[in-house]
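Omission of a single protein chain aside, the complex is shown with its protein chains in their original locations.
Chain IDs A, B and C follow the sequence of writing; residue 1 opens each chain.
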Amino acid sequence: MNKDKTLHKDIRKDFPILSKKILKTKDLVYFDTAASAQKPQVVIDELNQFYESHYSNVSRGVHTLSVESTLRYEDARKKVQNFINAKSENEIIFTKSATESINLVAQTFYDKYMSAGDEIILSLMEHHSNLIPWYFLRDKYGVVIKFANITESGEIDVNHFESLITPKTKIAALTHLSNVYGSKIDEKVSSICKRNNVAILLDGCQSAAHLKIDVQKLECDFFVFSGHKTYGPSGIGVLYGKENLLNEMPPYQGGGGMIGEVTTNKVSFAELPAKYEAGTPAIAEAHGLGIAIDYMNNIGIENIINHEEELTKYAYEKISELDFVKIYGDGDNRNSIISFNIENIHSHEVSSFLDVEGIAVRAGHHCCQPLMKHLGVNSTSRLSFGMYNTIEEVDIFINALIKCKEFFIK
Amino acid sequence: MNKDKTLHKDIRKDFPILSKKILKTKDLVYFDTAASAQKPQVVIDELNQFYESHYSNVSRGVHTLSVESTLRYEDARKKVQNFINAKSENEIIFTKSATESINLVAQTFYDKYMSAGDEIILSLMEHHSNLIPWYFLRDKYGVVIKFANITESGEIDVNHFESLITPKTKIAALTHLSNVYGSKIDEKVSSICKRNNVAILLDGCQSAAHLKIDVQKLECDFFVFSGHKTYGPSGIGVLYGKENLLNEMPPYQGGGGMIGEVTTNKVSFAELPAKYEAGTPAIAEAHGLGIAIDYMNNIGIENIINHEEELTKYAYEKISELDFVKIYGDGDNRNSIISFNIENIHSHEVSSFLDVEGIAVRAGHHCCQPLMKHLGVNSTSRLSFGMYNTIEEVDIFINALIKCKEFFIK
Amino acid sequence: MNELLKELYQEIILDHGKEPRNFGECEIHNKSAHGHNPLCGDKVSLTLFVDDDDIIKDIKFSGEGCAISVASASLMTEKLKGKKLSFAEDMFKDFTDLVKGSEESLSIIDEDDSLYALKGVKDFPMRVKCATLAWHTFKNALKE
Partner (left out) sequence: MNELLKELYQEIILDHGKEPRNFGECEIHNKSAHGHNPLCGDKVSLTLFVDDDDIIKDIKFSGEGCAISVASASLMTEKLKGKKLSFAEDMFKDFTDLVKGSEESLSIIDEDDSLYALKGVKDFPMRVKCATLAWHTFKNALKE
């Protein structure tokens, strides 16, 4: 594949939805990849192919289709393992979503390692999916949650973070890449956790498709992401956990596939990774995610990163030139996400206006209500890039933004 | 569509995988629908269509694609509601699988209505997915589990069941249609529960695609099933729960989409059904399930039932004629499932042998180890029908079974 | 300018969105409710004084939200003040039908009604919740 700067021109052809017309006339400008990424044709085709020629349930039967499905399902696990550089495929658990992955960790990590009064550190910019599972522990079991401050530039205040750690701190759960600021976490945070014997979960929802992920270098104990934000199908998520932790922690859900032996009195559990995959898993979806990973690897993660960096920089500069727009966070350490507000225009108006121009941006609290409160707003608009976006689309967006302001503020 | 007896001939064309050749030469005879059903072309095509033209995240954005996805997702909910005749779409929760649905009910029903010493009734023929979630309650919180006996014919012993009820009994969780015997639950069981104020969960995994479901007539409090066994995609399950119960019970997983307001101290929860759907749901999968339901409705549930009845009766008779085969359970009250063993030949051998003949049957314990113990076996073979199977396929199977016996027992 | 946007953001909407009427809290009230839209964080607080004859003597709202939700709340308070509760309930039904695009089932609202200005919402289905937030809050206030 073409790896030069015009790469995105060719990439666009791989994504069928990008040729859609909005309201029958406007070219779609999809700037909502942070909410969910679009799917390349090859992923869609492979889902097709899977159901048309290889589908059945996995791991249980011994017949041909069962073999074909199981091999694909387990192959996907290996692809994920390589994608994030996990040591073993036993460390890759398929879930339905990053949200489920976090719920799984919160409950089972608590069960094994925590008790009332123990402490968890979150940050003010966590997504609700990385807040509520921990709130449940607080409300059910009396663990204590502390919040790390966010700096003006949109990053965790590392000194404040470190000051929150006590001997009772057991785990920190933090976003690897903020879905509001687009800021990447400071690597120091992991080393601080390591030094203090605090486990760390990184919420990689926004990073998995936009940064090179190496869970060993990241020194994290858990890493979660969603297939649908990674150019894969909906309905599939990933949990990476260090093998010794996953071995020690109890299972999460119970059901077929995760057992060893069952009598009316007792149950023993399967080895990893089956232990954490109760019930029929998202079979075709796992395969689709594997194909999406192949696709990203083919394009080249480095190429994707470079392209998105360029886009982000360009968009940030262009938007900064508009004096009626406030951007949250600053320009450094910003990856493919820009949240902003137009003075005196609600984000809903902005998004509805842009929609009619064919431009899809997100409006709302982005599942970050505590951060919105911290910013003193109810909602923001957010544009977010995928590998398929272009500089021309940013220009269309800038023009539309100017028209939007003129429409609402005469 | 053609509703006469040759209906299945036309139906077969709708399922692309059925024209597959096993080992390049043998026509596929798919008798493993109870493990997972194959998908009609229209479901596969609609997944395609969804990703190619309408996909984005649901419920959150205000742009066109977000609208198109959300409408399809919520439409699927209405289709499920109608399919099982629930009173309100608030009673339909999308999960990843029936297994998850049961885990959800077990945990949240316990949280709201049970405490140590309270009792749950299961039966000896429950699937592990309807055992282990309740074992978790026993092992974590000290609730008591009682097992209803199974009669020789493969049904719950209703008198024994009734005798297990005490004032401490809070819920019974029972399979609506046994995945080993193919037997349907006696309607008396629900009335007994009603009369004694015991809630009842019906595990509809095997019934949803093979019986007419009416949750109001069934008088159940919860009903669960999986999309993949209902001609829909993998990665989607359904929980039906009575609205008042779902309103009273606490949420299960926490995350985006299931909240009302969130501060660093507190969280309030969304109304039904969002309350139980944390995180990005299985969007395309829900839509695909909706299309599968449309497809079944088009064929006509009655037609499907009649056809499968005929198949089951024919197969039962034919197999009964083979003196070297033992069938578990008897011929009445048997729906699309037949479990059996050939004397002195392990089910694995049977399944591998049949596989080479192009015939896919399940071998193993069918996630029912307690029932296997009760039957005094380690495993059985199982054939199970879908709407697409034919009498001719049964004949092929019978011949293969005879050859199989001859191969292993000379 | 796009027709759909013009329909959605009629003058009266922009006007009420910027300068909402009946904004604040009723000095005396016997009914109230808070509403919020979990999808975007928008909020509305409603206070009412309903007399013994079921007449809405006073109604005010406050909160933060988009032009559609604020204008809708503002227009609602104007519309309901002085009306009987039973009329308000009928209005609720009509209004939700209107913004969802079921115009044929309207029984009270007609083209001359100020609320009719919100008809354009029907082409923006994800905005229906904005338009109906105040009305659902009103319903909840009555449940108290």
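Assorted remarks:
Everything below uses one rule, namely that a contact is a pair of C-beta atoms (placed from the backbone, for glycine too) under 8 Å apart; a residue touches a chain by one contact, two chains touch by 3 or more.
Just so you know, these numbers come straight off a predicted model, no measurement behind them.
Shown chains touched by the hidden chain across the complete assembly: A, B. Considering the full assembly, A:Ile259 is the residue among A:Ile259, A:Ile299, A:Ile342 or A:Ile396 that touches the omitted chain.
Taking the complete complex into account, A:Ala270 is the one of A:Val144, A:Val158, A:Leu245 or A:Ala270 that touches the chain left out. Contact with the undisplayed chain is limited, among B:Thr108, B:Asn130, B:Thr280 or B:Ser347, to B:Ser347. With the whole complex as reference, residues 23, 346-349, 352-353, 355-357, 363-365, 369, 372, 378-379, 407-408 of chain B touch the missing chain. Seen from chain A, the chain kept out of the figure touches residues 59-63, 66-67, 70-71, 259-261, 270, 274.
Methods note: only the chains that are shown with their structure count from here on.
Among the other chains, the CA centroid farthest from that of chain C is the one of B. Distance from the chain A centre to the chain C centre is 37 Å, each centre being the mean of its Cα atoms.
For chain B, the set of residues that touch two or more other chains comprises 60-63, 66, 259, 261. Counting partners per residue, chain C has 39, 41, 124, 127 as the residues that reach two or more other chains.
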